[in-house]
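Heads up, one of the protein chains got dropped from this complex, but the rest are sitting where they should.
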Amino acid sequence: MNDIKKIIEELVKFRDDREWSQFHNPKDLALAINIESSELLELFLWKKAEEANKEKIKEELADVFSFAFLLAEKYNFDVMEIVLDKMQKNAKKYPIEKAKGTAKKYNEL
Amino acid sequence: MNDIKKIIEELVKFRDDREWSQFHNPKDLALAINIESSELLELFLWKKAEEANKEKIKEELADVFSFAFLLAEKYNFDVMEIVLDKMQKNAKKYPIEKAKGTAKKYNEL
Amino acid sequence: MNDIKKIIEELVKFRDDREWSQFHNPKDLALAINIESSELLELFLWKKAEEANKEKIKEELADVFSFAFLLAEKYNFDVMEIVLDKMQKNAKKYPIEKAKGTAKKYNEL
Partner (left out) sequence: MNDIKKIIEELVKFRDDREWSQFHNPKDLALAINIESSELLELFLWKKAEEANKEKIKEELADVFSFAFLLAEKYNFDVMEIVLDKMQKNAKKYPIEKAKGTAKKYNEL
């Protein structure tokens, strides 16, 4: 079994053991992703990137992934497919020759 | 090759083709995850969960995943491992018998 | 003295008593606003709007305001002026006759 399928199975089991599916509508899952992303961000607040606590980053990033996988599961999205599809779109917005070495947004390239 | 390794390889290639590694310090990657999470959230603003546009959710969720995978790559985290580890910790904070059917936070259980 | 000037004076005093100005660059203040906004958001997670704890909302919203005022102070923005200016721009993006009674974004009107 591939690893994403395996992770999602474990997350779904965790959720269903606790009967949390009733709370996990897509809107609240999107809230949860935002909340966890901010807890991750807080680890870098008032700090240089290299001063952040790596062990805590591991945990907060895991929380971001967990809710992102659970939202993907809700919609039955194939995570590899949606990421690769989006990369193709981004390749058009950010063609290599224009985007190379610059952090500008596509509408400023 | 497993899915996550494959996705990360593609994302790294995309990044390196554009020489964007210089911008991708962990702090700014954490910002990027937050920004993408909010673009996802915006799809639900002033709406019921089921009114949100599924095609757009696909794209914004893909962006969240992309930066989350790139941050994991920066630190050389194994995504499956960090998610399963965190789930074990959460299992202690949210034991089934206490957490079943309630959305309360662990410190209110 | 008007109330916004008074609030900012108090916040600046609090900050300077602790010599925190050195940490309060605009980028980190923007992070702080995001982090506090998410703590506010968390009070609504898995809940209906009316189930959220009003006393906690008071505190988290106060934190959002505090960092927003401190960022305004950094740039010497006049809060009333920037809010009223933005409202004028929004009035063009959302003319009453088109925007009345709909939550659509301006580019979908």
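Each chain carries a letter (A, B and C) given by its place in the written order, and its residues are counted from 1.
Here, a residue touches a chain if its C-beta (ideal position, glycine included) is under 8 Å from a C-beta of that chain, and two chains touch if they have at least 3 such contacts.
Quick caveat, the model's predicted, so the values are computed rather than measured.
S.K.: Considering the complete complex, which visible chains touch the unshown chain?
M.R.: Output: missing chain touches A, B, C.
S.K.: Among B:Leu41, B:Ile57 or B:Ala99, which residue is in contact with the omitted chain in the full complex?
M.R.: Spelled out, the listed residue whose C-beta touches the missing chain is B:Leu41.
S.K.: In terms of residues, what is the contact footprint of the unshown chain on chain A?
M.R.: 31, 34, 45-47, 103
S.K.: Which parts of chain C face the unshown chain closely enough to count as touching?
M.R.: 2-7, 10-11, 14, 17-20, 22-23, 25-28, 30-31, 33-34, 37-38, 40-41, 43-44, 47-50, 52, 54, 57-59, 61-66, 68-69, 71-72, 75, 77, 79-80, 82-87, 89-91, 94, 96, 99-101, 103
S.K.: I need the residue numbers on chain B that touch the omitted chain, in ascending order.
M.R.: Chain B touches the chain not shown through residues 23, 28, 31-32, 34-35, 37-39, 41-42, 44-46.
The rule is short, and it goes like this: only the chains that are shown with their structure count from here on.
S.K.: Mind checking the centre-to-centre distance between chain A and chain C? Centres are C-alpha means, answer in whole Å.
M.R.: From the centre of chain A to the centre of chain C is 26 Å.
S.K.: Considering chain C alone, which of its residues make contact with at least two other chains?
M.R.: In chain C, 31, 34, 45-46 touch at least two other chains.
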